[in-house]
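If you scroll down you'll find the structure; I have some questions about it.
Missing here: one protein chain of the complex. Every other protein chain is in place.
Just so it is clear, A, B and C label the chains in written order, and each chain counts residues from 1 on its own.
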Amino acid sequence: MSTPRRFLLKLYAPDRLGLLAAITTLLAQQQGNFLDVQQYTDPLNKAFFTRLAFEFPASLEIEKLKKSIALLARKIGARWTLREQSVPLKTVLLVSKTNHCLAEVLWRWRSKEINIEIAAVISNHEVLRAEVERERIPFHFFPISKEAPRKEKAFQKMAALLRAIHPELMVMCRYMQVLPAWLCNEYECRIINIHHSLLPAFIGADPYRQAYNRGVKLIGATCHYATEELDQGPIIDQEVMRVQHFHSPEDLQRLGRDCEKLALARGIRLHADDRILVHNGRSIVFGD
Amino acid sequence: MSTPRRFLLKLYAPDRLGLLAAITTLLAQQQGNFLDVQQYTDPLNKAFFTRLAFEFPASLEIEKLKKSIALLARKIGARWTLREQSVPLKTVLLVSKTNHCLAEVLWRWRSKEINIEIAAVISNHEVLRAEVERERIPFHFFPISKEAPRKEKAFQKMAALLRAIHPELMVMCRYMQVLPAWLCNEYECRIINIHHSLLPAFIGADPYRQAYNRGVKLIGATCHYATEELDQGPIIDQEVMRVQHFHSPEDLQRLGRDCEKLALARGIRLHADDRILVHNGRSIVFGD
Amino acid sequence: MSTPRRFLLKLYAPDRLGLLAAITTLLAQQQGNFLDVQQYTDPLNKAFFTRLAFEFPASLEIEKLKKSIALLARKIGARWTLREQSVPLKTVLLVSKTNHCLAEVLWRWRSKEINIEIAAVISNHEVLRAEVERERIPFHFFPISKEAPRKEKAFQKMAALLRAIHPELMVMCRYMQVLPAWLCNEYECRIINIHHSLLPAFIGADPYRQAYNRGVKLIGATCHYATEELDQGPIIDQEVMRVQHFHSPEDLQRLGRDCEKLALARGIRLHADDRILVHNGRSIVFGD
Partner (left out) sequence: MSTPRRFLLKLYAPDRLGLLAAITTLLAQQQGNFLDVQQYTDPLNKAFFTRLAFEFPASLEIEKLKKSIALLARKIGARWTLREQSVPLKTVLLVSKTNHCLAEVLWRWRSKEINIEIAAVISNHEVLRAEVERERIPFHFFPISKEAPRKEKAFQKMAALLRAIHPELMVMCRYMQVLPAWLCNEYECRIINIHHSLLPAFIGADPYRQAYNRGVKLIGATCHYATEELDQGPIIDQEVMRVQHFHSPEDLQRLGRDCEKLALARGIRLHADDRILVHNGRSIVFGD
């Protein structure tokens, strides 16, 4: 007898009576055994969200399953994704010069804490090449000019490579360039970024300096999807740390790195485990 | 047209295929509209737990609903409870001399943060009478002797009063007596206690002094159900706070009070919202 | 033999060699015994801050001590305060309609967790009168008109009462009026306010609604000194709590109240224990 196969179904639909019963009945009829079901109804937006983790006999015909889900989805106006859990998410990392987020993601990946496959690392600098290549991951250098037309050209070239790789996820590991709007839109809710403040506080440049000047007693980091509008994308996770008057801007930066690493690592894990749905600019996160 | 009625169904059953589908279908068939569904399958114990919050048309015949749930429950070997959300839980508080947990619970109750009705406060001391009676809550004084037979008698008298009141919940707000085993068993998973340490650390007397002596850097409090065995009941919630070398045992006590208040208040809220199931000494808490 | 008297000395001076040695020597020469010394040198602003808790023999001539401190202070260009620890800080509370911060402060005051004496409660509404008066604290009703000239008049009347009471501290317990600039300046760094967000995020009205709309995963509260510019005063303390997608704006409000209560209570305690110095809009907090 062979091992059952595990799947993740993520589904959004406008709310109405009997949705959960319909979905769970459909899957149960095909011998699906639920491992974890999470459901949320947004009462303000009359929207229904669910994530179902379940296993099927190895003999399951996956195309048949997909068809029956698609049929139901059409009836109830649902958007949905189905993924086999054992397949890691094809991922590209974007980095610049600092390595703390990169090192964090590499370690979590090697330790299998996050279910991704790193297809490539792209950078606008050369400094992290060795750290990437010693893990036998391809490193691509795309310098980004400050001058608008050349910058645009550089991103076009980068996008060409991305289209060749065809990643399911991109992660900005403190990549210090603003991505063009068209690229954010092309990979909507598939580019994870980490901002080094508790958004929406301290949007923009040098948030630790801003935090120091304001004299806050808590600093943090925000993991979010990159969108056209800078630092405005749906928030996935946040991490926070206490600071005191004696912490210099450099101390805040150092402590903040721990927040960034944790929030980013959790964000990637949540995404790679298909736990996030986005609706009206807010993220529904079925936590683990 | 009248307002729909809201219900909470809590259910445990040995795991098998199709449980969630069966339950949600049953409720959907009777026009139940889910507001919140949480489900957990314990893979080690092959046990299925769910909590469903849903609303029904005002015209619903509640007895008919109960019958159909009972029928299903018998088939699948389930234990379950059904409660109408608008009815507050009849509660008795037990106190001794310190008032921080009492004041906390009274404030949360007055502010409707916890859905309880306080039927009485019982104490082994007179000191908190005024604070209770000014809220128009009956206060009962049951002094507890140190001598075993007289102590037992006192608890018997107290139990007689409890049986007359018939509370659904008892809360030990830093009640400084160990309840007899028979009383804990009579109200199994219906007596909430607060212990002033991060259990299982510092069981027994004067945990803050123990914590000081050990030089811990984190202190906390544990909200749990009272069981026959002291400080061993299923844990509902815990709260924690950082401390430093300069904190005296009295400081730990002061800071710990904030942990106790928060953990106890959350624990009562979780219980009163029917979010807790207990299995094999562990609590499944469908959080809010 | 009589009990020694305890004092708190708070001092700021431009930094230069030998400051701490000079101050500790001066106090030691008069038989001062240090209980706790905290010192901070701001390297960016070349500023020296210290807080010394010490005790003196009961026979000490306090005026003589003050004179010698004043002499040194003049030499080094210092600002300083000296307070006898046993004397509670004369305090006025400002409230509107919600009582959670009021109840919190009252409980901390009754429990002697914060070293204040509550001389009066001032409100722009009548709703909390009973809750105040049952504690035998005078309650003063000053309705505040929306119309500018009448509003100004109301604050003038209120200020007249304040000048008669002569409080050392005012605490805005969710007082829902913006104090006029002249009043903030008159009581500079002596008006503590609580804002229901992690400042500088969500300045202004209805921060929990703003937080909900932005989909943050952390909410919090900020205790700060009221200044002319709304929500811009020096931050004393902040408290934070995790939230999830299923928390409604009302849930955020409820959870946020716990943050507000904790941050405000700690802020008052820090102030009343003379642990806060303000410099360039940032607070130096010698924590406990």
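We adopt the following convention: contacts are C-beta pairs under 8 Å (C-beta built on N, C-alpha and C of every residue); 3 or more make two chains touch, one makes a residue touch a chain.
Predicted model only: the values in this text are computed from it and were never measured.
A.B. asks: Looking at the full complex, which residue from A:15, A:113 or A:206 touches the chain that isn't shown here?
C.D. replies: Selected residue, touching the omitted chain: A:113.
A.B. asks: Which of these touches the unseen chain: B:143, B:204 or B:287?
C.D. replies: Residue touching the absent chain, from the options given: B:287.
A.B. asks: Can you tell me which of C:35, C:60 or C:183 touches the chain that was removed from the display?
C.D. replies: C:35
A.B. asks: Thinking of the whole complex, not just what is shown, which of C:20, C:60 or C:73 touches the missing chain?
C.D. replies: C:20
A.B. asks: Using the touch rule from the top, list residues of subunit A that touch the missing partner.
C.D. replies: 36, 99-100, 103, 107, 111, 113, 134, 246-247, 251, 254, 258, 262, 288
A.B. asks: For subunit C, which residues reach the chain that was dropped from this view?
C.D. replies: 17-18, 20-21, 24-25, 27-28, 31, 33-41, 43, 242
A.B. asks: Going by the touch rule given at the top, which residues of subunit B touch the chain that is not shown?
C.D. replies: Here the touching residues of subunit B are 40, 43-44, 198-202, 213-218, 220, 234-238, 240, 244-246, 248, 281-285, 287.
The rule is simple: only the chains that are shown with their structure count from here on.
A.B. asks: Farthest chain from subunit A, going by the mean of C-alpha atoms per chain?
C.D. replies: So the farthest one, by centre of C-alpha atoms, is C.
A.B. asks: Using mean CA coordinates as chain centres, what's the gap between subunit B and subunit C in Å?
C.D. replies: Going by mean C-alpha positions, subunit B sits 36 Å from subunit C.
A.B. asks: Residues touching two or more other chains, restricted to subunit A: which are they?
C.D. replies: Residues 40, 43 of subunit A each touch two or more of the other chains.
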